[in-house]
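Removed from the display is one protein chain of the complex; every other protein chain stays in position.
When the chains are written out, they are named A, B, C, D and E in that same order, and each has its own residue count from 1.
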C-alpha cells in the first residue's frame, strides 16, 4: 500500500505542510464548543500521562533493577517515535478515507487536517484535536506490548518492531473500527464498500488497543523465548512501590482514555467516566478475592493488576453500558485475568514477562464480548437508533459482530506481528546477547544505571 | 436504619439497576453545560489523584521500609472498596432525601440517579457527575484516617473498619452538611424537619472530610495503642522524597477538591482555586517559620506538612473568603498545626503515626471556625442572600453555627468510631501480632516486599 | 521603584484587601465562558504540576543522594514564596499598567484584580484566573535556575536570591513582553510611551521564562564557582528513574503551559497543544541521534533532556506555527542543546550542575529566533492583522524584533542577576562551607536525609 | 588483640550497642549481611509465582579489642543479642596482629 | 575451626549455596561487596560525561567450618563459582579461635 505513495508525492506533501498552514486553519470561526475542546485537550493530556509516567512506572517496577531504565525507555521512546510516524503516515492510514481495511495516504503529513471540525469524527472540536487525541492512543498501544518482551529485547530492534507495527497492525485496526468506511465501524454503515459491514461496538479501544497489543505481546514473547534461566531465576519485581504509583496514574489517566472517547463533555462522557471507575474498582476486588481464596492474603501487586484488568475490560464497553453493568464487567474481568495470568501462563509456561497478554489480551477479549452482552440503548443509541443493542436487552446478533471484531483483531495481530518479528529478526536480530542480558539492559543498551544508591559511589 | 432495607427490596433494586438504564438516562437533552461538566470530570479525576498516588505516596514515605506497601494499600484499597459501597448504599445514605441526620435508602444501587441534573445539588451537570465527584471524597476520607494507625493494624481489620465507618460516620456527616434536608446544610433551610436548622458553612469538606477523619484518627490511635517500642525505636521516614512527591500531587489534586466544589467552572471556582493555592503557600511559610524559630532550619518534611495543613484549613472556607483572607487562614493554620503536631502530641504522648489528627483534625477544626470569621458575602451570598456572612463582616452569629458544625462532627466521629473499633476488635481483632509488627506488615499482611534493591537478590 | 510605594500605602492596601472583597467580585454575571475558564483552571493546575512534582523530580534525580531533598526544596519553596510575593507585589509589577519596562504598584495585594474579565488580557475568563495562571509561571521560572547552582548554595541565600530575582528580573521581563504598555508586547502597540515599540512574538514565555532563567543560571554558576572537586569527582545522577518520571510530568504539564497560553479553549489552544507535543517528540529524536552518532547508544537521560529542550524551544512559537514547523523547531533545538550541553559546557568548563543554561538558556534563545522564522499568520494573525508574520512567509523584519526581545532578555538577566548575587553574597553569603558540601545539603541545610534504606536503621 | 565478629538480628542492634558502650567499648564497625542457617525463611508471592526467601537480614558487628576485654565483650553481646529463638546468630573470635589508627598513625593496643 | 571467605560473582550465589547445602553446610553469611581486580569494568555516560566504573558488584560469603570440612567447602565453592572468566573471585582461609551460638551460648565446634 505504501508503495503507491511515491517519494515525489511525499516530498511535495512534506514541503507543502512545512510552509503552508494546515488547511482551513483560518476558519477558526467554526462552531466549536470550547467546553468540549477543553475536555478533549485535558483528555489528550491524561492519555499521554498514561504512557509517561503511568505505564513506564507500572512496568519498570516489575522488572529487575538492572533493566529499569530500558523498560521505561520502551515506553518513553514511543512518545517520540510514534508521534512523528503519526504525523507522517499513521494518521492518514488510520483515519483518512480509504478502504474498508485501511485508510488512504492523501493526509500524509497531516495535509488537510485543519482546525475546523470533521463532523464524521467529532462535530464540536477542531479536527486537529481529534488527531492529537488519537495519537495518544497510538503511543500507548505499542508501549503496552513491551511488557511481554521486557528484559531481553535489543533497544534498536524494539524501535524497528514498533515502527512497523504502528503502520501495519495498529493503523489498519484503528481504521477498521473507527475510520471512515471502516469494516467494523457502525458509524460507517452505508458508506459504500464494506463500510460498517460488521458493526461492532468498541467505545475506546478494546480491540484496537488492548486485543491488538495483548495478542501481539503473546506472539512476541513466544517468538523471542524466555528470559535467561526463567522460571528458576529470581525475577521478583524490584519495586512494587513504583508499580503501584504507576497503576494509580493509569487509573486516573484512563478517565481521559474512556470518557474522552465521548469526544465531548456531555452526558456520554459522564457515563464513560463512571463506568471506567466502577469497573476498575470491581476488578480490583475480583482479582483480590481469587488471591484470597488461594493464599488468604491480598497482595498489592494483585490489587493493582486487578484494577488494570478492569480498566482494560471496560474500555470497549464504557460508553454503552450502565454503571451496575460496569461493576459486573469489572468483577468478571478481574477474576478472569487472574486465571489467565496465574493458571494459564504457568500451565503453558510462556514467559510473558509483565503479563501484557494475560491482562490486555485476555481483558480486551472478554471486555469486547461482554460489551455485546451488556450494551444498553439507553446509554448509547448506536446504529440501532435506540432499539435494543445488547444481548441482555434482547439483541443477540450483536454478539456475532463483537465476535467478528475480536476475531479480526486477533488475526491481524498474530499475522502482522509474526511477519514483522521475522523481518526484524533477520535484518538486525531481536534479542540481546547472553552476557548483555546478564549484565542488564540499562548498562548494555543505554550505558546508564537506574540507581546509584551506594555510599561507594560518593 | 439499614434494617428497613429488606433483602428483597435490595435485590429488586440490584437486578433493576443491572438491566435497566439509570433513570431518565435518555433525557440527555437536558440543559447541561459542557464547560461545567468538563471541569467537574477533571475535578473528579484530580480528587482521585489525591488518594492514588497522592496520599499513598505522602503516607508511604513516612513509614519504615518494611511497611511501605501496606501503607499504600490502605489508600489504594479505598479506591476499590468505597466505590462499591458508594454505589450500593453510601450515595443513597448521604445524598438521597431522607432525614435531617441521614439520607434514605431508595437510591441504593444508584436507582434514580440519572444523567439529567439535580438542581438542588448542581443545575448544569448530570446528576451522575455529581455522584461520582462526591464518591471521590468518600474515597479519600477513610484513607486519611489510616495515617493514625499505620504500621500496626491488620489489613482485614482495616477493611472492616473503613467499611462500617463509611456507612455510619461518613454518610451521616455528608448528609447533614450537604444532603437534602441536612441539619447543617444552609441550602436546606425551610425544607422541613430540621433541614438547615444550623446553617454552617463548609464549602468542600472541612467538617465532613477533615474533622471526621482527623478526629476518628485520634480515637483510633488511642484505642489501638502505640507502635512497638515507640517512641524509643527509630521510626524515621524511610523516604521523605516519596512524601514530597505525594504532597505536590495532593496540592495539585486539591484544586479539584476545592475549586471543583463550586460544581461549575465560573467565578466561584476561580475564587476557590486561588484561595486553595494561597492558603497552601502561606501555611508552608507558617509551619517553616515555627521550625526556624526552634531549630534555625527549614526542613522538607516541615514544608510539605505545612502545605497540607493549609490545604486542610482552607477547605471549608475556599468558596467563601477573599484571597487575602486565604493567606491569613493559611498562615494561622500552618503555625497551629505545627503546634499540635510538635508540642501537643509529644505532651500527651499518643502515637498518631503520621499525624492524621494533628493535621486534619486540628486543621479542619481551625479552618471551620476561621471560615466563620472571614466569610465574605461578596464571594458567596450563602443563605444570607448577600447580607454580611462572617464575623469580620459583622455577623457574629455565624460563629455559633460554625461551632455547632464542629461540635457535631467531633461527636459523631468520636462515638461512631469508638463503637466501630470495639465491634471490629471483638469480631476479628484490630492489631497484628508482635512478631508480625517486627517482621513488617508488607511481608505478613501482603506476602510482598516494597523494594528488592540488594545485589543479593539477583 | 519600590520606594515610591510607601509603607503606609501598602498597609492600607493590605488591610483593605483583607476585609473588602476583590473589586467587582459581585459582578459574577460577566460574560465568562465556563468552557474557557475550565481549561484555564486545568492549565493552571498543570503548570503547577510542572514545578511540583515535575521539575522537583527531574532535578533531584540528577544530583547525588546526599543533596536530593535540598534540590527538591529549591523547587517546592518557590511554590510558597513566589505565591506570596506575587500576591503582594509581583502581579502588580508585571501586569498592572505602568511603564514600558515595568508595571505600577497600585495593584499590590491584588487590589482591583476581580472576578470580571480584563479584556486586554483575556476577555472570557475572570481576571483572577489570569492572575493565578500567570503566578504559576512565576513559580517555575526561578525554580529552573536552581539547576545551575544545585548541590552548593545555602538554602537561605537561595530564598533571598529568588525573592529579589522575581521582583527585579522576572516582573520587568513579564511586563515588557505581556504587560499593558509593555515595550515588546505587540498587543500594546499604540498604547503610548514605548508600548509595543518592539513587537516580538513570545507565545508562552521563551524570553520571559526560559531565556531569563537560563541566562541567569549561567551567571549564577559562573559567580558561584564549581562544585567541590568538579569535574574529577563522581557526580553521576543518583536516580535517572526519578528524572524520567519528572520529565514525563513536565511534558504533560507543558500542555497547560503552552496551550493554556491561548487563554481560551478554542482552536488556538489546539494548535499550541499539538505544536508542544510535536516539538518535544522531534527534539527527543534530535538529541538521541546526536548521541547515537557519538556513542552508538540512546541513553534515557539523553532522551528526556532532548524532550525538555524541545518543549523549551517551542514555548515562544507554540501559538504561531504549524505542526510541521513545530517538528522542525524541535529537531533543531534537540540537536542544538545537545551541542551546548556536551561540547560547549565541557569546552568552557563552567559547572552548570543540571544544565539549566544549556537547555533553557540555549533552547529559549534558539526558540525565540525560530519563532520569527516559522511564524505563520494562518495560525495567529498577531499585530500584522493576518499579513505575513514570519521570515518564511516573507516578513524578515520580524526577525529583528525577535532578536531585540532576545537581546533585552539576556541583558536584563545578566545585569539583574549579577547585581542580586553580589548583594546577597555580601549580606549573607551564597555558598555552603566545604564540610557542609561534603556532608551533603540535606543534612546540613535541612537536618534530614532523603532515604533511610539501610537495615541498620531498623 | 583479638577480633570479635558477631552476627545478630538487626532488631537487637541498639541493645547490643548500648551494652557494649557500658562495658567500655567505643569502636564498633557494622556491616549489613544476609544469613542462611537453621532459621527458616519466608515465602513471597508475585502474580502467583512463589519465591522462598532463605537469606535473612542480619547485621555483622566487628569489634577489635585487647585480649583482656574479649570475654567481657563476647558475653555482653551473647546476653544482649539473645532472644532464645533460632536465628539469634553467632560470635566468632580470631587473632589480630596489628592495629593502626589512621588519624595519627598510632599502633598496637592504644590504636583501638 | 576455620573461616572461609569467598568473593564470588553475584550470579553464582544460588549455585554455590545449593552446592554448600549438599556438602552439609548450613550456616552461611553473605555480604554485598564491590571488587577491584584484573577484571575490567565498564563506562557509563551521562550528558556526555564518561565515568569508568572499575568497582564491580561481588558477593562475599563467610563460612566458619570445622577443620575437617575446609577442603570440601573450598573445593565446592571453587568448582561451582567457576566460569573460567576473569573476575570469578577468590577464596581465603584463616583461623578462628572460638565460636559462640548466641541463642544458647554453646561454644566451640558444635556452635557452628
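Here is the rule we use: contacts are C-beta pairs under 8 Å (C-beta built on N, C-alpha and C of every residue); 3 or more make two chains touch, one makes a residue touch a chain.
As the structure is a prediction and not an experimental result, all values here were calculated from the model.
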The one residue from E:1, E:77 or E:112 touching the chain left out of view is E:77
Filtering B:208, B:341 or B:356 for touch with the omitted chain leaves B:341
In the full complex, chain D touches the hidden chain through residues 3, 17, 26-32, 64, 94-105, 111-112
Where chain C meets the chain that is not shown, the residues are 233-234, 438-439, 443, 447-449, 454, 456
Note that chain E touches the chain not displayed via residues 2, 6-8, 31-38, 55, 58, 60, 74, 77-78, 81-95
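Just so we're on the same page, only the chains that are shown with their structure count from here on.
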Per the touch definition, the chains contacting both chain B and chain E are A, C, D
Greatest Cα-centre separation from chain A belongs to chain D
Residue numbers at the chain B-chain C contact, same meaning over half shared and different meaning under half, come out as different
Check: chain pair from A-D, A-E or C-E whose contacts match over half of those in B-D is A-E
If you tally C-beta contacts across B-D and across A-D, the winner is A-D
Taking each chain's mean CA coordinate, chain A and chain C are separated, in whole Å, by 34
Rounded to the nearest Å, the gap separating the Cα centres of chain C and chain E is 53
Chain D residues touching 2+ other chains are 11, 32, 34, 44-46, 55
Among all residues of chain A, those touching at least two other chains are 33-36, 38-39, 42, 234, 236-237, 240, 295, 297, 299, 301, 447-449, 451, 453
